[in-house]
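For this depiction, one protein chain was excluded, whereas all remaining protein chains were kept in their positions.
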Amino acid sequence: MSDVNVLHATLPGAGLEHSSAPSALAVARLMLERDLRLAFRKSSQLVQPLAFFAMVTTLFPLAITPELSRLRHIASGVLWAAALLASLLALEFLFRDDAQDGTLEQYALSGRALTGLLSAKTAAHWLLTGLPLALMAPLAGVALGVPTGALPGILASVTLGTVTMSLLGAVGAALTLGVRRAGALLSLLTLPLAIPVLIFGAHATQLAIRGEPYGASLTLLAALAVFGMTLAPLAAAAAVRINLE
Amino acid sequence: MAWTWFHRLASPPHVYRTAGRLAPWFAWPAAILIIAGLIGGLWLAPPDYQQGDAYRIMYVHAPSAWLSLMVYTLMAVAGGIGLIWRMKVAHAVAAAAAPIGASFTFATLVTGSLWGKPMWGTYWQWDPRLTSELLLFFLYLGYMGLRAAFEDLQRADRVSAVLAVVGVVNVPIIHYSVVWWNSLHQGPSVMYLGKPTMPPSMLVPLLIMFLGFTLFFAAVLLMRLRGEVLNRERTARWVTEEISA
Partner (left out) sequence: MTGISEATLKGESVHLWRGERHVLRGVGFTVSSGECLQLTGPNGAGKTSLLRTVCGMSYPEAGRICWRGQDIRDDLPAFHTEMAYLGHEPPLKMELTGRENLHYWVGVRRRYARAQLDGALERVGGQRWADRPVRTLSAGQKRRVALAGLLLMAVPLWLLDEPTTNLDVEGQRLVGTLIDEHLAAGGLAMAAVHHPLAVSERGLRRLELGVV
């Protein structure tokens, strides 16, 4: 009984609730920790995009030619098309589970900024899908005959590109939250918006493969990521609220 | 029954009747201007010294391209108004405009590729303007697909409005990244539009066609808006009265 009294002593009006509200950073860390923990408890979802990426990359030598000297020319396109498709694959689940069990509702009613909470979720999503893809892209590059000198460029460009993909994907996933079997629609919504990422990313990779400086394209990719970070959470939060309504 | 429509001006019967009254005022001038523009463009204007008569497809292509962009922007603005002021007529405008805009985009693609045949010797070139137009077409398809995916009309309205706003922010980024991509690959761009010195005998019919197409769009929009309002208000008493009258 005494515990209940303790709880009620912190009722607003007693003036304690503001001091007990955690900081935005603490909340973001909590969200991140939660999503990572959840992901590792059902890790099959983590492996699927990576396996898909490897599989798509394998299709091209089989469909075109096994000669590394020729594959090298199309390697940047293959890597980027495969990376975009693989990061799309995982998007459908970005908010779906949380929407189904009512967690998203609780976030929307928590009194915290939904943009911040969704940003944290998107960051977790990138850590779980984007970053592993970026780490795997150089490996796929080697398999496509890319010289080792180009691998840092591939790593850097895919890292930046997947950040933007996760952000765009958060918007797409939030928009299609109320749609059953949203997979194809989600791709149709997200891919046209991802074209600039594809163009700059593939170009940076191409330059890296040719051994030319690719810093300018990386800067453009970074600019896209920053732009996405500022606007995508707003759009995603608006879409989530509409879908909860 | 009119609880859903706050603003007297935006009340459905008012919009329905006003749209019906205004439509002819746009339709007739549009018809006259388009006929005049076609006569001016197809007969009176001189053949081009480089392109011969092939350039004349511009008189349909260029106004369509202008409208494809204008309608998308209009959709985003209407959607934004609908989101911010919860004005449902604005959403009806966006819903009515989308298929028209998609049609103009399709017309731009078809006329562009017909123009390409005599110019490039092929129906399709990855010219930056046509490529952007193709991506815009995908944006329209995504918008209409998202709209169709929701059973609840209000949710469809609001979610697709968020998408339109996101899309309109991205259209310039997509366009300029495509232009940049094209400049890397030195693709062909022989479209007529960039040419600074166009003799008045060519320019005047073009301007007439621009105006005519825009008025034509307005007329079609008003008529489709009537249908949209009727459909949305089909249970309301005024609709039954309107139809039986």
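Letters are used for the chains, namely A and B, taken in the order the chains are written, and counting of residues starts over at 1 for each.
Definition applied: a residue touches a chain if its C-beta (ideal position, glycine included) is under 8 Å from a C-beta of that chain, and two chains touch if they have at least 3 such contacts.
Predicted model, so just to flag it, every value in this text is computed and none were measured.
Among A:Ala108, A:Ala170 or A:Ala204, only A:Ala108 touches the chain left out of the display.
Here one chain is not drawn; of B:Gln51, B:Thr73, B:Ser103 or B:Gln154, the residue touching it is B:Gln154. Within the entire complex, the positions of chain A that touch the omitted partner chain are 2-8, 10-15, 17, 20-22, 27, 30-31, 33-34, 37-38, 41-42, 97, 101-103, 105-113, 117, 241, 244-245. By the touch criterion stated above, the residues of chain B touching the omitted chain are 3-4, 86, 151-154, 235.
Going forward, only the chains that are shown with their structure count from here on.
Taken together, the chain B residues at the contact with chain A in this complex read 83, 135, 138-139, 141-142, 145-146, 149-150, 152, 155, 158-159, 162-163, 165-167, 169-170, 173-174, 177-178, 180-181, 184.
On chain A, the positions that touch chain B within their shared complex are 171, 175-176, 178-179, 182, 185, 188-189, 191-193, 195-196, 199-200, 203, 224, 227, 231, 235, 238-239, 242-243, 245.
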